[in-house]
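Apart from one protein chain that is not included, each protein chain of the complex appears where it belongs.
Showing subunit A:
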Amino acid sequence: MDRLTQSWLHLLALTTATTVLAGIDSRLAAVGLLALAWLKARTILGGFLHLRAAPGWLGAASLPLALWLAAIAALCLMRPG
């Protein structure tokens, strides 16, 4: 199996996990959904946009996304109710 197909299967698996987690009504599930979004974004960047083959660039692109999604997760956890 080639790497593009592997990336696609990885994305399908992450989307399936997203669907399962979306059925759980909790703040921690929201954090998990954001983590899954980051993994999907990283898979697209690394697999489809080929950053995996560019030394250092996948981390450089993934880190700001991780920080932003962590900030969104923190805001979700701060939400009253």
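The definition used in the following text is that a residue touches a chain if its C-beta (ideal position, glycine included) is under 8 Å from a C-beta of that chain, and two chains touch if they have at least 3 such contacts; residues count from 1.
Methods note: contacts and distances are computed from a predicted model.
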> The chain that is not shown, which UniProt protein name from "Cytochrome c oxidase subunit 3 family protein", "NADH-quinone oxidoreductase subunit H", "Cell division protein FtsW" or "ABC transporter permease" does it carry?
Replying inline: "Cytochrome c oxidase subunit 3 family protein"
>> In the complete complex, the non-displayed chain touches which residues of subunit A?
In response: 4-5, 7-8, 11-12, 15, 18-19, 22, 30, 33-34, 36-37, 40-41, 44-45, 47-51, 53-57, 60, 65, 68-69, 71-72, 75-76, 78-81
